[in-house]
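The complex appears here minus one protein chain, its other protein chains still in place.
Labels for the chains are A and B, by order of writing; each one numbers its residues from 1.
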Amino acid sequence: MIEFKEVEKRYPNGFLALNHINLEIEQGEFVAIIGLSGAGKSTLLRCINKMHDISGGTLRVNTINVGQLKGREVRNLRRNIGMIFQSFNLVTRISVLKNVLVSFVPNMPFWRKLFGVFTRKEKLQALIALDQVGILEKAYVRVDQLSGGQQQRVALARTLAQNPQIILADEPVASLDPVTAKQVMEDFKRINQELNMTILINIHHVDLALAYATRVIGVRNGEIVFDGRADEINEETLAFIYNDTKVGRGVNHHAMEAAIAEKNSIA
Amino acid sequence: MQWKLLLPKKIVLPNGKEVLEKRSVMPLIWLLLFILTLLSIRITGFSLEVLRDRIDQFFVIAQQMVPPNWGYVTKLWQPLFDTIKMSLLGSVAGAICALPIAMLAAANITKNKWIAMLSKFILSLLRTLPTLIIALIATFIFGLGTMAGTIAIFLFTIAYVGKLLYEQIENVDMGVFEAMHSMGLSTIQAFRYAIMPQILPNYLSTSLFCFEGNVRYASILGYVGAGGIGLLLNESLGWRSYANVGMILLMLVCTVFIIESTSEYFRKRLM
Partner (left out) sequence: MNAIEKQLQLQLNRRMSYFLTLLIVGLLFIWSISTIHVDSISNNGAKIAKNILVGLLQPDWTLLFNATTGGIPYLLIETMAIAFLGTIVGAFLAIPLAFLSASNIVPKPIAFVVRLLLIIIRTIPAIVYGLLFIRVTGQGPFAGVFTMSLTSIGMLSKLYVDVIEDLDKSVLESMEALGCTLMEKIRFGIWPQLTALFLSIVIYRFDMNLRDATVLGLVGAGGIGAPLIFAMNAYKWSEVGAILVGLILLILMVEYLSNRVRTKLVKG
């Protein structure tokens, strides 16, 4: 379970990337995070596995206080959280299987790490992960010979091999064509249902978000302005989330309440 | 890397699917390399103890080279310029002659397969012979002096630039070439207007790079009597006047540095 309590992220120059974030995500939820570029979606995601640090509030992952972790504890935290990137982030010169095997590296003894020797069991697990995303037959092919959609699935398999409890995906389908994007989203849905894995996706394509996620979070100017079921979203809310007007972000500003007050005063 | 002869290993997944993993040949290769290394150590008499004990001798001479003999500079200018001229002449002439040979060697320009293969073979042969050996032979034929060195550099440049050039020509976009042919131009003309523009920057860049290397080679050539600063180097080493050697090396390093910097500047502008 992921728990944000009054989380704030302020940069040294005063810029407020995240403000007044309160969030509870249970195990097994499929959450889509939408909003403009620069609204803070990526930052939000990256705070969960401590790729970014928070400057205020508490963030707990499975009751562990993330803000207080150091060194090896951070690495241990990240073992349980998988991350998928927009640019796949694979080693293109080597085979698909070798890329997936990398996820076992932090747990290997020194000698095996040095010589790059993987056990039969690890290879088996990697192959199973590849099978789960449906590219088992490409196991020994070089990554740079695969299409974008296939490469993203390799990245997904790499994450699955980790056996995480949570998967964070930062714009996973942004560089893919519509058909492949749908396939990848289907993979996410299947993993979420079959393995009860929590999935948090940052996504630009609102239609995909609404079609696959059960819960949608709208982020605007570093604050959460919408948090509800996918079917609760309408045109008005979308327009509000994607509103481009610049609100001052160096100040503590409760956008949602202000907007509601404004709406009420007009009405 | 995989090897087709070794039988692939079968891995069976829990859900019944099978995967064939081709055995990697890498461990064998590492073993082979290891054995070759051991053999080479035996053959060359490589010995770490000797190295450790006598490495100070290396620095003894190196120390004698510093400070260099500044007064020696006056004797150096002429040979230094000789060396530069030698490489310049050889490089330019070689680069120019490389073009027609490369044309002949390119399979997509020369319709006759035998001519193409022969040209490639000649280029390969010229590249194979070490420059110094060519220079040595040249000194016997043309006598001692800079002519021999220039010939050696000339031949080497043809081979080096020629090979890179024909590889480039073979990879060029043939569409324009065919269009020109259909307009009625002869092969040579079509080459000049369709292919040359595409390969020109790379051609110039390669020739410049070759010239850089040739200046360094030219200094060695003098050792076999092929003229230039190598002769003086040979002399000074023979007389063990290491301060002179130090001066020669200093001049050489500065010259090469200047040439390489200018050449790199121009090459960046070309690409």
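As a convention for this text, a contact is a pair of C-beta atoms (placed from the backbone, for glycine too) under 8 Å apart; a residue touches a chain by one contact, two chains touch by 3 or more.
Computed from a prediction, not measured in an experiment: that's the story for all the values here.
Just so you know, the chain we are not showing touches A, B across the whole complex.
Check B:205, B:219, B:244 or B:263 against the missing chain and you find that the one touching it is B:219.
Contact with the undisplayed chain is limited, among A:19, A:43 or A:103, to A:103.
Mapped onto subunit B, the interface with the missing chain covers residues 1, 36-37, 39-41, 43-47, 50-51, 54-55, 57-58, 60-62, 82, 84-86, 88-89, 92, 124-125, 128-130, 132-133, 136-137, 140-143, 145-148, 150, 216, 219-220, 223-224, 227, 230, 233-234, 237, 245, 249, 252-253, 256-257, 260.
Touch with the hidden chain on the side of subunit A covers residues 49, 51, 74-79, 81-83, 85, 87-94, 98, 102-103, 105-106, 113-114, 116, 142, 155, 158, 162.
The rule is short, and it goes like this: only the chains that are shown with their structure count from here on.
Our note on geometry: subunit A versus subunit B, Cα centroid distance of 51 Å, whole angstroms.
Interface residues of subunit A facing subunit B in the complex, by the touch rule stated above, are 120, 123-124, 127-128, 131, 136, 139-140.
Across the complex, subunit A is touched by residues 11, 13-15, 17, 19, 21-22 of subunit B.
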